[in-house]
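Quick notes on the structure that follows.
Up next is subunit A:
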Amino acid sequence: MISRKHVFTAAAAVALSVAVTGGANAQSRDQIRAVGSSTVFPFTTAVAEAFGKGGKFKTPVVESTGTGGGLKLFCAGVGPSHPDIANASRRIKKSEVEQCAANGVTQITELKIGFDGIALAYSKKAPEVALTTAILWKALAKEVPVDGKLVANPYKKWSDIDPKLPNAEIEVLGPPPTSGTRDTFNELAMLEGCKKTPEVKAVVADEKAREKVCMTIREDGGYVEAGENDNLIVQKLNANPAAFGVFGYSYIEQNRDKLQSAKMDGVDLTAPNVASGKYELSRPLYVYVKNAHAGVIPGIREFIAEFTSERAVGDEGYLADKGLIPEPKDARDAARTSAVNLTPLQL
Partner candidate 1 sequence: MQITVLVLILALLTVIGFQMGRTRAAASVGGRVVELHSVPSYHGFYVALWAGLPALFLFVLWTASEGWLIMQMVLASLPARLTSGDPQALNLLKADILNIAHGISTGRESDPDVVAAAQHYGTLRDIGDWSLLAVGSCLAVVGLAYGHRRIGPDLRARNRVERVVSVALIVCSLVAILTTVGIVLSLLFEALRFFAVVSPLEFLFGTHWSPQMAMRADQVGSSGSFGAIPLFAGTLLITVIAMVVAVPIGLMSAIYMSEYANPAVRTWLKPILEILAGIPTVVYGFFAALTMAPFVRVIGQDLGLDVSSESALSAGIVMGVMIIPFVSSLSDDVINAVPQSLRDGSYGLGATKSETIRQVVVPAALPGIVAAIMLAVSRAIGETMIVTMAAGLTANLTANPLEAVTTVTTQIATLLVGDQEFDSPKTLSAFGLGLVLFLVTLSLNMVALRVVQKYREKYD
Partner candidate 2 sequence: MNVQTHIPTSAQAGARSAPAVPNKMVARDVKVFYGAKQALKGINVDIQENKVLALIGPSGCGKSTFLRCLNRMNDTIENCRVEGLIALDGEDVYGKSIDAVQLRARVGMVFQKPNPFPKSIYDNIAYGPRIHGMATGREELDEVVQTSLQRAGLWNEVKDRLREPGTGLSGGQQQRLCIARAIAVSPEVILMDEPCSALDPIATAHIEELIDELRENFTIVIVTHNMQQAARVSQKTAFFHLGDMVECDDTEEIFTNPRDERTQGYITGRYG
């Protein structure tokens, strides 16, 4: 009896271990898988749907994992159990490319699909406000120079900074540190605004230290880390007209009747202004493709062709309807050529 029990146990153990290795190895896939940034998600899904409607291939599955999580999955290896495409709201980093290479993902094609403008939006019910990055920095920095000394941010109301601004409490609902939007915001709004505030240079001489001062956001309630559900922020802004929200261009586009976006350094948030670089709070969006999968997973080349096609990313393309700000025409054409040829990324 006992020996038989042992035999059963052994058999079960073998079955289990074989199931592990076998399960990991023997997979086939006829569907493209994309992972990554929640910012790029609406665009990739729109392309995926149009691609699937074409009827030749199954609709790709697009997962929203965040840029970092997406690149982690993307770089984990080659084969059907790993995704083919990673969406990123920032450029892939050298360390990530190296990690990829270490796992055998050596050939990656980079598509720069366009821009996302970052809006500082507020309720339509409130009067119009024109901001500058310098004002924004003063409103949101943790420490600001006052009378030649660095002190904890004393500004409670916008009017404390500039009497012309509304006499309302500073409350900015923005992305948490986990978000790519926050990093972009730090770099484009805070750092720039800080640079435009000459007093800082006078107070903090060391460049590294100054940069740190520039990019540290206050934590006393003026800046509220509001999560990544932008629809919620829209509704919260509507409920609280004095508050500002930091979020992507597409949400402004969809909620023009409820929200307005503040002019930044005198420039309106419009697609042409972003594409031409006049509106500075914007970031490029990327899609990365695993070249090794082209030809193994059905439809990758065709998907890239769709993604870079004029009807998708063109000025009148359907991604523009979804809130993507297209790149200038010549940059698009160049990107299309390199993408269709699967030209590997060189950092």
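Just a few scattered comments:
In the analysis below, a residue touches a chain if its C-beta (ideal position, glycine included) is under 8 Å from a C-beta of that chain, and two chains touch if they have at least 3 such contacts; residues count from 1.
As a selection rule, all candidates are chains of the complex that A comes from, given by their letters.
Values in this document were obtained by computation on a predicted structure and should not be read as measured data.
Candidate 1 is the one, among 1 or 2, that touches subunit A in this complex. Subunit A contributes residues 1, 5, 8, 11-12, 14-16, 18-19, 21-23, 25-30, 37-38, 56-57, 64-69, 71-72, 77-80, 88-90, 93, 95-96, 99, 103-105, 171, 173, 176-180, 183, 186, 191, 208, 211-216, 219, 221, 223-229, 232, 235-236, 239-240, 243, 292-293, 295-299, 301-302 to its touches with candidate 1 in the complex.
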